[in-house]
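Structure provided below as structure tokens; questions to follow.
Note that one protein chain is taken out, while the other chains of the complex remain in position.
Read from first to last, the chains carry the letters A, B, C, D and E; within each, the first residue is number 1.
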Amino acid sequence: MSSSVSRHSGRRPDQLRAVRITRQYTKHAEGSVLVEFGDTKVICTASVSEQVPGFLRDRGQGWLTAEYGMLPRATHTRSDREAARGKQTGRTQEIQRLIGRALRAVFDLEKLGARTIHLDCDVIQADGGTRTASITGAFVAAHDAVSKLLSAGKLVESPITDFVAAISVGIHDGVPLLDLDYVEDSQCDTDMNVVMTGSGGLVEVQGTAEGAPFSRGEMNALLDLAQAGIYDLIAMQRKALEQLYA
Amino acid sequence: MSSSVSRHSGRRPDQLRAVRITRQYTKHAEGSVLVEFGDTKVICTASVSEQVPGFLRDRGQGWLTAEYGMLPRATHTRSDREAARGKQTGRTQEIQRLIGRALRAVFDLEKLGARTIHLDCDVIQADGGTRTASITGAFVAAHDAVSKLLSAGKLVESPITDFVAAISVGIHDGVPLLDLDYVEDSQCDTDMNVVMTGSGGLVEVQGTAEGAPFSRGEMNALLDLAQAGIYDLIAMQRKALEQLYA
Amino acid sequence: MSSSVSRHSGRRPDQLRAVRITRQYTKHAEGSVLVEFGDTKVICTASVSEQVPGFLRDRGQGWLTAEYGMLPRATHTRSDREAARGKQTGRTQEIQRLIGRALRAVFDLEKLGARTIHLDCDVIQADGGTRTASITGAFVAAHDAVSKLLSAGKLVESPITDFVAAISVGIHDGVPLLDLDYVEDSQCDTDMNVVMTGSGGLVEVQGTAEGAPFSRGEMNALLDLAQAGIYDLIAMQRKALEQLYA
Amino acid sequence: MSSSVSRHSGRRPDQLRAVRITRQYTKHAEGSVLVEFGDTKVICTASVSEQVPGFLRDRGQGWLTAEYGMLPRATHTRSDREAARGKQTGRTQEIQRLIGRALRAVFDLEKLGARTIHLDCDVIQADGGTRTASITGAFVAAHDAVSKLLSAGKLVESPITDFVAAISVGIHDGVPLLDLDYVEDSQCDTDMNVVMTGSGGLVEVQGTAEGAPFSRGEMNALLDLAQAGIYDLIAMQRKALEQLYA
Amino acid sequence: MSSSVSRHSGRRPDQLRAVRITRQYTKHAEGSVLVEFGDTKVICTASVSEQVPGFLRDRGQGWLTAEYGMLPRATHTRSDREAARGKQTGRTQEIQRLIGRALRAVFDLEKLGARTIHLDCDVIQADGGTRTASITGAFVAAHDAVSKLLSAGKLVESPITDFVAAISVGIHDGVPLLDLDYVEDSQCDTDMNVVMTGSGGLVEVQGTAEGAPFSRGEMNALLDLAQAGIYDLIAMQRKALEQLYA
Partner (left out) sequence: MSSSVSRHSGRRPDQLRAVRITRQYTKHAEGSVLVEFGDTKVICTASVSEQVPGFLRDRGQGWLTAEYGMLPRATHTRSDREAARGKQTGRTQEIQRLIGRALRAVFDLEKLGARTIHLDCDVIQADGGTRTASITGAFVAAHDAVSKLLSAGKLVESPITDFVAAISVGIHDGVPLLDLDYVEDSQCDTDMNVVMTGSGGLVEVQGTAEGAPFSRGEMNALLDLAQAGIYDLIAMQRKALEQLYA
């Protein structure tokens, strides 16, 4: 991998932005995390409700679902408020479906029991990679919510089967780059989001050619890069979760 | 006024919660403020657009409007996301109309020129008084946006004619209380929101009997309390705006 | 209070418009009133349903709620039909929430039993003060609905605890005026809606500075004026309700 | 036709209900009519706007369109407010499309010039036949609006080419009945709405078998009955329009 | 009837277009028919669900309802997709209500039992007469669905009481024409849709004057024409249903 490429941030091609995971960010939710990937900041909350959606009634299993939003001025120019427009964009729905699938991949829904975990990922500042930051932060929020259920004796065994995190990668001027910020994202020919578990299993791979199509070789380079990045993210999740709270 | 009442927080009846006003909270908006009244936390951004709504076209004046939202888990129990439900509740619309009117009361819209300031007030944690905190924070965000227009030479004179802030007051067990938190708000017989300018003019008074109706005497006591609180808030706005930024 | 001001209608500053309350205006509703404040005409119906909304299920109490609408050509220029636009405006929602709160202030919902009274206030001609006329008329309609429940033996005791009526007041050229019509309403600097019970308790006070802020002294003058007007309105409600029907 | 049938109202089979047409019913609209067919009462307003919808831009012709609504408690049991539900029912849309077509049949849209007449038909009390009462009343309201355009010199020649009115007919126990009220409407096997011009031309015939299909003979009997009724209605429109107003 | 008129297709005034009814067109539905009237092509499916809508709960009878749609490019110029616009047009609702009524006229809903037949009529190519083709095809689809219920022993007796089919007729240059295609439909002064049973009973007659009003004589000529056409269509339905399938 070329080491001579210069990123506008000065980062190496395989370098993550500064990542921070702040637990107990707001006080009401069972899990509440502020996750920051550089200037991208997302509040991820996990809310437990002792009900399941209609399609799971009397199945003896739980559910985990996600919603995603962006404050109108999280971005360079203000975008319309979805609540005022009266509907969520296709992009929003695509992202929240992705977050839900990613988290369900590491949940044993039968062990969760007949309850629902709602994950809300709200971007308060956007600088690229909001969906992957959301997944990475939502896992920690969900973990905290599960810990509360365990402490309260509502669960005797954790339904969480593995860690899960996500990162974006892309190719710019032929060089694979890890963790794209907004400027890089809009310059890349290829953009890929990768979701992976702690044991290295792929959960989602979504690669899109924005300009020229990409080759199998490029795809492999991107997946290598993503894997290393996700291992680092999972180490950070682990460390954040080790911290004790009163 | 009884001095023996005990508030669950230990505050005196005429005491505000700890108020913090953090400017430049997010990086994209022309004005961005995190305002905290105790555990109530609202992100207020001011966005400038060089357009006016249709009903003001070719009138040579500007406009200032507000939108309000709450993250689904800003509250004790999760509420539905308005964007997912496909419409804003009556409460949301009532609040955002109030914020808009309050801010327009201290703006000379002709001096603003043919542009719009959008104020977005998004509650990330709610503990009572979100609408009054929003007005108080939105003023600072709007002030920062105007400063940018002045620095950039887009305005030669500020369209801001006065300070404006707001506070809630209520009567609990016969005692008028300043700056109600969520628990107090739900216990009060009467709940009043007051918006006032720096020069002491009333902009909005919205008093509601939740239980028993209130008397003129009680109303006067509430307005006295509110006035003192608003003067304190305006002093804090002033101090926050004096701070220099790079 | 200056007596030299001239209102375009020739009314004295403290004079109500001609008020008429016509009961049994339409035939299907349990209560049906046409209320007229000068050229403002509102049909207020009260409908009883033997159900309560979900949030009150199994609480052994009733509910009272209001909806408000305006015929498209109730106003000078035709406005879009809300049913065709697919949503109610913020103004409509604000008004119907106000009417509901005002009426609930004089209802003992436990005595109402597990049923709902729906109040529909539909403006067929608007000339200012539609929300206060609605409250004043809706009370009479609700009273008639309760009388039917009493006659039918469905209630043994009235859940109505007091009379309630409402009026608008405003300041024009420094003079406080009672019961603003459309032209006056658009000229006033300050506009206030007051809801009060028969025993003189304040239920709602909503004062808004349209232009310059208002002082405490002005506020007091407006409340004095409103109180006298509301006492007159309640006398008219009382008289209307004394009339016997076959 | 059997003369021995007894209608619950005591009417003869070929007898209209008491019909009243009140012009200038509300004050803002260019035409405003209260039309009553027995207990069915509809406010019909005609509003003139000096614009045409997009699909007619630069065609040098005008447009005439209708909207229909019912107050929630115009009926025996309260129905949901369409504005609150967020959409108009199929029935509402069907009726307002019918009213528009019926009126356009007697308008020369080129002579109307590049303007639109909006007809709003709002049922304040329903007892069967609301759509035919609406057409009958809307014609008078539209006529008044045209008279205003002529008086104001905005039109030099009337675009109205003929009278138009409508009535419902049905078959009950084998007997054709004119002008069905609500009870009769729900008992009839066949229900037909007929729209006809002053010169006897058919504009719309909408016959529906609610129970058993109907024969050509029955259809003819119904059309005969409708024709006589419509001639009476047109005489009443004519008489109402002859009345002079200040 | 004049035989000298020339239709652009070369058809005689009383001649149907080529009609084709293809059963088992798609594989999942209980009944699935492609019906073609010349270039008008509609897929009609009948789906059985073992539930009834709320208003029929515990009434021991079934329901039959219809929905109608058009592919965006079924027409000459592309029309907006109703699902993307977020609502069905008035025209769509009018048509689907008509289809439902037409089919219910030949169903004994008590014999159907507590289940619902959903008819979906989706136009894949439009050339006039889509609603009448839909009714004609939907009957065959509904018949197939009933046959499946009979074969499966879920019904012991057919709830179908008669055949039903529909056709459009119109008057062009004074000549009554059967089965209008798109070009003819837009040229006709009068347009009528007729729904009739196999035993010759009228179910729906909807005649509309597009230009000049029509006379009773014209109406009779159109009904004669329609009746002959519908008898032909019912013969084709009968023949299609006689075909055996594996």
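Keep this in mind: contacts are C-beta pairs under 8 Å (C-beta built on N, C-alpha and C of every residue); 3 or more make two chains touch, one makes a residue touch a chain.
Remember, it's a predicted structure, so these values are computed and weren't measured experimentally.
When the full complex is examined, the chain removed from view is found to touch A, E.
Listed residues E:T22, E:Q61, E:T75 or E:T161: the one in touch with the omitted chain is E:T75.
Interface note: of A:A114, A:V175 or A:V205, the residue touching the hidden chain in the full complex is A:V205.
Contact with the chain that does not appear here is found for just one residue of E:D14, E:D39 or E:E210, E:D39.
Listed for chain E, the residues touching the missing chain in the whole complex are 26-29, 32, 39, 41, 43, 45, 47, 49, 67, 69, 71-78, 81-84, 86-88, 92, 118, 120, 122, 124-126. Where chain A meets the missing chain, the touching residues are 87, 90-91, 93-94, 96-97, 101, 105, 192, 196-197, 199-209, 212-216, 219, 223.
The rule we apply is simple: only the chains that are shown with their structure count from here on.
Within the contact network of the assembly, the step distance from chain B to chain D comes to 2.
Homomeric contact chain A/chain B is classed as same-residue, with over half of its interface positions used by both copies. Counted by residue number, the contact pairs of D-E are over half the same as those of B-C, the matching pair from A-B, B-C or C-D.
Taking each chain's centre as the mean of its CA atoms, A is the chain most distant from chain D. Computed centre separation for the pair chain B/chain E is 59 angstrom, with centres defined by C-alpha atoms.
Distance from the chain A centre to the chain E centre is 51 Å, each centre being the mean of its Cα atoms. Taken residue by residue, chain A touches two or more other chains at 86-87, whereas all remaining positions touch fewer.
Here the touching chains pair up as A-B, B-C, C-D, D-E.
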